[in-house]
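Removed: one protein chain of the complex. Kept in place: all other protein chains.
Chain nomenclature is as follows: A, B and C, assigned in order of appearance, with residue numbering initiated at 1 for each chain independently.
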Amino acid sequence: DKRFSLIAGPCQMESRDHAYMMAGALVEMTDKLGIGLVYKSSFDKANRTSLSGKRGIGLEKALEVFADLKKDFGFPVLTDIHTEEQCAVVAETVDILQIPAFLSRQTDLLVAAARTGRAINVKKGQFLAPWDMKNVLAKFTESGNPNVMLCERGASFGYNTLVSDMRSLPIMASLGAPVVFDATHSVQQPGGQGGSTGGDRRFVETLARAAIAIGIAGLFVETHEDPDNAPSDGPNMVHLKDMPRLLEKLVAFDDIAKA
Amino acid sequence: DKRFSLIAGPCQMESRDHAYMMAGALVEMTDKLGIGLVYKSSFDKANRTSLSGKRGIGLEKALEVFADLKKDFGFPVLTDIHTEEQCAVVAETVDILQIPAFLSRQTDLLVAAARTGRAINVKKGQFLAPWDMKNVLAKFTESGNPNVMLCERGASFGYNTLVSDMRSLPIMASLGAPVVFDATHSVQQPGGQGGSTGGDRRFVETLARAAIAIGIAGLFVETHEDPDNAPSDGPNMVHLKDMPRLLEKLVAFDDIAKA
Amino acid sequence: DKRFSLIAGPCQMESRDHAYMMAGALVEMTDKLGIGLVYKSSFDKANRTSLSGKRGIGLEKALEVFADLKKDFGFPVLTDIHTEEQCAVVAETVDILQIPAFLSRQTDLLVAAARTGRAINVKKGQFLAPWDMKNVLAKFTESGNPNVMLCERGASFGYNTLVSDMRSLPIMASLGAPVVFDATHSVQQPGGQGGSTGGDRRFVETLARAAIAIGIAGLFVETHEDPDNAPSDGPNMVHLKDMPRLLEKLVAFDDIAKA
Partner (left out) sequence: DKRFSLIAGPCQMESRDHAYMMAGALVEMTDKLGIGLVYKSSFDKANRTSLSGKRGIGLEKALEVFADLKKDFGFPVLTDIHTEEQCAVVAETVDILQIPAFLSRQTDLLVAAARTGRAINVKKGQFLAPWDMKNVLAKFTESGNPNVMLCERGASFGYNTLVSDMRSLPIMASLGAPVVFDATHSVQQPGGQGGSTGGDRRFVETLARAAIAIGIAGLFVETHEDPDNAPSDGPNMVHLKDMPRLLEKLVAFDDIAKA
């Protein structure tokens, strides 16, 4: 078992400059700790709570920036796709296509993503049991693409709350795929009476420690230099300045978990 | 308050002949009871549990049959759409566009559906609270289409189980939209360890009685002359021969509810 | 199937005068509608959220008042018991012993209640499935007392929320016992950050209509002439003045349900 990889970046790609600043900081801290980095950002937030939520810089511009980031930093990049049409276009540049949790049962999207031949990170729907991911995984492998990661990001628990069932990590691993834990969206408080989704970043470290101690292939964490003013998922994102201390602790746990 | 409308039909459109047989039977029984009928079928099941699940007869053929059914029977028809591209095409023929529960937060799909000007039936995501539908509804109204029904179809309750929270009916009604109760999908046992979704049709009448007594604008029930051999949702569909007795009881409850 | 019985009264027995006033009003309205009345009050609230919550007038005094109420009004009375020792004493006067939901798995209490020979109303624990009540029921019948009602009062649904799964009514009925629906405690919002349990009486009618339409043997509703100033469960109790209209509606539904 090797060290966990980190899938990290700001929730949205905000601008070329912002992406370079974030990427530089993340490369520096992960290099120091010997952690493999996958750079993550969304080019579009397709399921915002309200129409007025900011949606990102768009596909074309984002792909240009992703291509340049890859050339300059040498890391793989990950982004989420929402329609069949996006799959082939995004796959020209992006190394890992991510299937959003709400879309984890949409057959045509899964097949289109599979057919690009790119690696896939599919998030477990909030409405699915961990063993249900067997069927989701089969849609990829039966489409000829076994290069799939299964990602836990919380299960519906009453209204406006998610719970992270840590048993899902070994259950999904037993399906034969690398398992990723998304510590950012697992602390969301979805919906609520207002027009955006809340969350509580205090628990990102709590849940990340738990998942790493259990043993995972990848950890997903969104981060921002000023999360309280970020265009989306601000309440859940970790302050960039808090990342090095968090990662250092997690590396120590990971070493024990995989000893 | 007027009598509830019935949205009914077989889960999938199986063939022209089957559709005519079902439509004829439903028209006869609803005419007798003075219930308005909306004929429902899917042309594609886009989120089957496994790749080998049957997906339906396809868009083009289904639209032809829908057009002929409308002409011959005079009822409005409803079908579910899954991509932005389908919206305008389907809207040429179909009176009510239905947004599947898993897709109830996909902004682009909601806006595309809204812009057709057709009536919308949006199912509440299994991961949403009833008050969260305020934001879903706003995406339609802010796109210029206030002709929207909100549909309860069960909330995630642990793994592989849904629960129908009957409080959601008055809560969604207080948002200012007509409320539909889907008695078929509310009795689903989603996922599970096997390759298809189960259910228990014994509880369709239980939940339909409850919803009608509380007071709803529409009731959604899938039905089939041989549900145990139907291509999808068989465990949840009511036997066609059991529908008249069920509807007769529900009409009696509806009269009290709206007295 | 005969008309539902009503188990009703103020949550706590507050005083002899208050009990007589409530009992008189309930007898008048149920007589007019042909509903059998069981008068309910607690002599002690043994599981208040905080130590400072008011606990009631006490066992001895309550039994005196119950005895006089029975003599003067002719109805059976129901109260909840919390310890084995209370069972025999309470059973001298009280017709139906009620087992609180939290205590529905406490074997010694169940056996002691069974052995009094009195009828039992056992509330389903918020942590139990409806089919789990088979084992609870068996503890009574194996102790020689088959005179048991099973009562739905909500299931845990995330934090600080209950949900009423209406499927539990036919499931529990299939175990062979009369089923009661508690419309008061089903709308509780248990715990929360404060020092008492909240609730929302707006949904008492919603859930009572649903349960009656499905078909139940008994309906449990707490009521008070001034619920907002009642010593416990105020947020869930129905205003006494609203009861006649509610009951009239429910009788009409019950007639249809049992036709």
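Please note the rule applied: contacts are C-beta pairs under 8 Å (C-beta built on N, C-alpha and C of every residue); 3 or more make two chains touch, one makes a residue touch a chain.
This structure is a prediction, so every number in the text was calculated from the model and none was measured.
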item: Neighbouring displayed chains - absent chain, whole complex; value: A, B, C
item: From C:Asp31, C:Glu92 or C:Asp108, residue that would touch the chain that is not displayed; value: C:Asp108
item: Residue among B:Thr30, B:Thr83, B:Asn145 or B:Thr161 touching the omitted chain; value: B:Thr161
item: Given A:Ala62, A:Val90, A:Leu150 or A:Ile212, the one touching the chain that is not displayed; value: A:Ile212
item: Contact residue for the chain not shown (choose from C:Pro170, C:Pro190, C:Pro231 or C:Pro244); value: C:Pro190
item: Residue of C:Asp1, C:Glu92 or C:Glu142 touching the missing chain in the full complex; value: C:Glu142
item: Where the unshown chain meets chain B, residue by residue; value: 157-159, 161
item: On chain C, residues whose C-beta touches the chain left out of the figure; value: 46-51, 55, 82-84, 102-103, 105-108, 111, 125-129, 131-132, 134-135, 138-139, 142-143, 155-156, 159-160, 190-193, 195
item: On chain A, residues whose C-beta touches the chain left out of the figure; value: 155, 157, 163-167, 169-170, 187, 202-203, 206-207, 209-214, 249, 252-253, 256-257, 259
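Note that only the chains that are shown with their structure count from here on.
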item: Graph distance between chain A and chain C, where chains that touch are linked; value: 1
item: Homomeric contact chain B-chain C: same or different residue positions, threshold half; value: same
item: Centre distance in Å when chain A and chain C are each reduced to the mean of their C-alpha atoms; value: 48
item: Chain B-chain C separation of Cα centroids, rounded to whole Å; value: 36
item: Sequence positions of chain C contacting 2 or more other chains; value: 157
